[in-house]
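Excluded from the complex is one protein chain; the other protein chains are retained at their positions.
Let's turn to subunit A:
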């Protein structure tokens, strides 16, 4: 497992193999698009009964990142839950687990398009937030000031083999990969992701190794 350290808008960032983003200077961990309780929503809507383990799997990975880094602040960059109703149906064990992870640190939920409503769990619930010279929101705005960090699009990119979730950034904005276990993705080189970036842009592909390539 190797990380990738890069500079974005004068801030040193670390891309984690898990798909998380670490700002060492601010002791802040950012994760995007957890899509917790996705299998529950599928079942509720009369779709397939998927293996009901993705919430556990996502939380296990998050717990590992928290253990490794001990962040003072965690930002969940939206679509943390697959829908608002899913939070009600979340198991008690998982709610407790989440509460334990939140203990002793600042925890910020950013509103996403899937979970646009207050979260009845610990932590602060906001539309967007700022840390240092970076702004955090769920969906990238068409025109933005430099330093926007967002999620939503689930970018993926392939270097030689199969595409993997990736970070995409240029001088002004950064889009994060989806952290949740049951999430697909769209190619970073295609619409609607590519047009959001300058000609000179980079992808940091996650997985066992975090590798940066020009997009």
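Simple rule for what comes next: contacts are C-beta pairs under 8 Å (C-beta built on N, C-alpha and C of every residue); 3 or more make two chains touch, one makes a residue touch a chain; residues count from 1.
To be clear about the criterion, contacts and distances are computed from a predicted model.
J.: What is the missing chain called in its UniProt entry, if the choices are "Molybdate ABC transporter substrate-binding protein", "DNA ligase-associated DEXH box helicase", "Response regulator" or "NADPH--hemoprotein reductase"?
T.: Choosing among "Molybdate ABC transporter substrate-binding protein", "DNA ligase-associated DEXH box helicase", "Response regulator" or "NADPH--hemoprotein reductase", the correct UniProt name is "DNA ligase-associated DEXH box helicase".
J.: In the complete complex, the non-displayed chain touches which residues of subunit A?
T.: 5, 39-40, 43-44, 46-54, 56-57, 89, 153-154, 159-161, 178, 181-187, 190, 200, 202, 205, 208-209, 211-214
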